[in-house]
Every structure is written in structure tokens, then in C-alpha cells.
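Left out: one protein chain. Kept in place: all the others.
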């Protein structure tokens, strides 16, 4: 009963605190809006490439010339310039010197492609186009070999040499979707700040003496305050999620309740972390600073401000990257396999920090 | 009511309370007088169960407070030295929260909270937040939080630090009123006037020890058995010194220019007679100064230091 009383008081005073409302509600929503709209281009992946120049030699004595010609025509639209070079010119050398981005030798036995190491993107484009071309050619051969006469060569066989593929598919997050998740997980981590002043705040406010003078156990105070703080911060996170969903139309997938559960464990982790810090550091200011620095580092490396290359080793150090990865997998790939391990990881780390706090509370007189 | 036996509290090498023994009877207003850091707050915190003594025993209503922790806590209301209230809760909610921790529920809780707010004169401000309160109002709310559960023993640790004279008088009146309602009070202060005014018994504490204990009169009698009255008059030639010396209790009369210095027995109040005598002799009284000892002089004499500046 006393636990409930203390928890309710905690929630009440948290929501009346302007700082809480600012940090936990306004801050993430505004940031979400700004980053989601301002950095939206970062998620459409447009890279300006310029003209691609390809040299080719046709040694097949006309068998494929028509096709090549068609390819060249088609490629021109996509700013890929196929240029036939005289037989005596060294195409490879041209590529090496950077005069051309690719050199194609079409012989009787197949197509040989040379690209320049220094210009991988253009090389890849040429390779892709030629791959499509070769595939088309072999397919046509195969069909014409199998049933002679019946095969009508595709009227526009070359249109598909260059496929336009939109990177903005439904299965990939857009800017707003990305930042909705990233901001929410980041804000859950910010719960460490109220966590760091959870019990120490009572001490500096002198109300700790009053609490301890009342016929209440230390454990009741501890649990009540912890529970109240978790509920209050989780409510903030929930509001942020709902806001992003309803107002910004961010996509949160179908496993809505699992997302909430996952974020709850993160809130627990963050608050326990803050609490643990408040007992490891000497002063309240120090605890706050340490918590703040760690939150900022975790946010940065966890991809809260912009996506981080996942292959980098440091990306995995931040709890935000586990969280974001798990949520993205769940929302966009429908893959819930990593939800349970992530939750366990959060709760386990939280238990470790809580143990530190409990051990120091049990030892000292007062809170 | 409260008994402290040979209690010692150490913080590392520092001995905050040194083999202290005292007992407070029911219905008393017991004053702890001492400089800052003398060990008053430490003693109080041990009584309230916030600190554990290194040695010795504290009993409340005959029960040991370490063994009957919850019982002891219910008997005590503590008004801490610093204001200990939640700024984000209204006056009413503050009192309600703390009273609720003492197990009060429902209608009874509401009634007691109203009573407590009424008592400190804040019932019209119940919905306001303490951040808009003046220092005196915060102090009063601080008291309300401690009395809503009707404790038998109320401990006030320097409740008048840094407030205006009006609020201070209000608080002193509240202490007396609570005492009249049957509460035993423990009152600490380093303002000797307050302690002199309201306490029925006083312990002078220094360096964690009780160096003197008793009523104001007993304490004053420790250092002297005479009190001096200085009277500035006009018309010294009309004065008959013998008349003054004949008043019972007067020990010596000394005349210097236009000031009469009368030393007399500390236990006798004969100010009226002295004044009457002077009027009869046709002397004009310009001013009258009571030079009798007070607790400040007691403290100064015994410890060689002032209450405030050490």
C-alpha cells in the first residue's frame, strides 16, 4: 500500500515537472519533426554519377551488332555512352588511363568486360548493364535453339537492360519512420536522468529524512519510487509513439504491443543505469554528467541522429543499436526472433545496476 | 516519555554525540540549546530513527526504538531543520502524502489533513503549490506535514531559521498550542531567547555532551546567585540608600553618578518595591536595565564561547 502511495506521488510530481515534459515529450517530438523532414533526402539515396563512357569492340562479325546497337541506343537514355572503338585501339589501356569507365570486348566466345578499380560505382553500373544484356542474349539463344521458328524475339528486348529500381520500397523505412523509432528509443534512454536523481533527489530535497522517519521500510520507498518513475517515463514514451504514429504517420508495424514491451525494458534499463550511476558517483552533478555523456555517446553511436553503418564495431556498443535493430527487424521484416534476447539483455543489465544501488542503499544510513 | 542512556554516535573519528544521557517527561517542552554542530541534530536524528547510535539505548514510552522501530516511528513527528516538502505537490497533497505513510486512510485521512492545515493557518492555500509560498508559509507547511498523524512526541529542529518575526511568533505560538493539546515537544535552537521563552526544561549541549540541564532558573543559578539591576535616575541627592537596602532580597546597593546598581537575590522578584521606594523618595527614573544572567551568559561562562559564532 505504501509502495502504491509512493509510486502515485512519484508519477504525479513527474508529470507536473516542466523539465520532464520538455525532455521526455516535447524534445523528442520536435527533434523527430526536424530530423524527419530535414534529413529526408538522406533516405532516398540519390547519388549523382554523371555520364558513363563505355568503349566496345565487336569481334563477332555482325551477329550481335544489332543487339549491341540497340543496347547502346537504350543506354544513351540513361547517360551511358557506348562507343565503338577501332580494332587497333587498346581499350584496356583507355580504361586504365581513365579515358573510359568500361571496356567491353565482344568475342565469339563471350563478352569480356574491363572496368576501372578507381571508379567502382560506374564500373558497377556498366557491369550491371552488360550482365543484363548477356542474360538477355543467352536467354534468346536458348529459346531460339529449343524451338526454331516459333520464337519471336522480344519486340523491345532492350528496355529491361536497365532496370529502374526504387530504393524507397515499402519494406524500407523513410526518414520519418526511421527517426520515429530512433527518437523513441533515445528518449527512453533519457530516463536515466530522472533515474540518477531518483533517490539522491530525495536526499537533496531533505524529504528523505521525512520518508525514513515515517513507519515505512526502505525497500518500500525504493520499490515505490522505482515503479513510479518507470511508469511515468514509460507513459511519456508511449505518448511519443502514439504521437509519431497518428500525427507524423510513422510506420510502427503490426507487433505494436511487442514494441511497447521492448521499450518498457529499455526504460527499466535506463532508469536502473541512472540509479546505479547516482550511487557510483560522488555528487549528484557528477552522476548526471556521467549519465548525460553516456547517453549522448550511446545516442550518437546508436544512430539516433543519423544512421550508423552497422558493420562498424562500435555501433554494437550502444544499447540503442540493439533496440533499433530489433525494432526495425520486427517492423519491416516481421522478424521477432531477436525481441526476446534484447529484452533479456536489457533486463539483465538493469538487474546489475539495481544490485549496485540496492547494495549501497542497504549499507548506508539513510537513502 | 523519552529516555536516552549513554548514547554515542561517531562519524568516523568524529564523535558527534558523546555518552549522552537525558530523559524527557510527558508534557514537557524540552529545549536543546547549543551552537551549530554541537550534536543537537544528530541526537534528534537518532531519536527519530534516522541514524543508529554506536552505543547506548533510546526508549520511547518504555520501548527500545531499535527493537520496536515501527511503534517508535508512529509516536514521533519530526519537523526537520530544512524545509522538506515536494514543490510539485500542492499543500494539501504534501500533508496527505506524509500522513498517508502513517497508515491513515479515507475520511479520517482527509479530516486529519484538513485539521493540520487549519492548525498552521494554510487551509485557504491548500490547492496552491509551495513554490509560490513565502519562507514562513513553507515552514508552517513543514510543520503541518509532521503533525497530521497526531504524534505524541513532536521534534522540531531549528524551525525558525531564516524567517520573519511574525512567522516566528506564529511558530512559537503553535509550539505552545501543540503542547497544550498534550504533545510532548523537543525543540532545538541556537536562539536562546526562543528557548528561554517556551521551554520548560533545557539542556545545554556542547561538543556532543550535555554540560548543564534544568529549568531556566536552575541553569542561571549555576553561575550566580545574584542579579543586577541598573537604574538611571535624576536627583541622586534625594535618594536614601538605606531604604533600598531594607527591601528584602537586596544584597548590595552602589551609586555611581546617576546610576544605581542594585544586586539582589536571583530568586526574589522585588522590582515593584524598588520602583515604589524610588518614587517615594521623589527620584525620577530615567531608565531601568535588567542585568541579570540569561542562558546566553550561562553558555558563555561555561564554555567560553558565544552561542552564535562558534
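To keep things simple, chains are lettered A and B as they appear, and every chain counts its residues starting from 1.
Following the convention adopted for this analysis, contacts are C-beta pairs under 8 Å (C-beta built on N, C-alpha and C of every residue); 3 or more make two chains touch, one makes a residue touch a chain.
One rule holds in what follows: contacts and distances are computed from a predicted model.
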(request) Consult the UniProt record of the chain that does not appear here and report its protein name from "Thiamine pyrophosphate-dependent enzyme", "DsrE family protein", "Ger(X)C family spore germination protein" or "histidine kinase". (result) "histidine kinase"
(request) Would you indicate which residue among B:22, B:61 or B:222 is in contact with the undisplayed chain? (result) B:222
(message) Using the document's contact rule, name the residues of chain A that touch the chain not shown here.
(response) 341, 344-345, 348-349, 351-352, 355-356, 358-359, 362
(request) Spell out, residue by residue, where the missing chain touches chain B. (result) 13-15, 206-207, 209-212, 221-225, 301-305, 310
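Here is the rule we use: only the chains that are shown with their structure count from here on.
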(request) Round to the nearest whole Å and give the separation of the Cα centres of chain A and chain B. (result) 66
(message) For a test of understanding, state which residues of chain B touch chain A in their complex under the given definition.
(response) 45, 48-52, 69-70, 73-74, 76, 78, 80, 82-86, 88-89, 93, 97-98, 100-103, 145-146
(message) Under the stated contact criterion, what part of chain A meets chain B in this complex?
(response) 2, 5, 9, 12-14, 16-17, 205-207, 209-216, 365-366
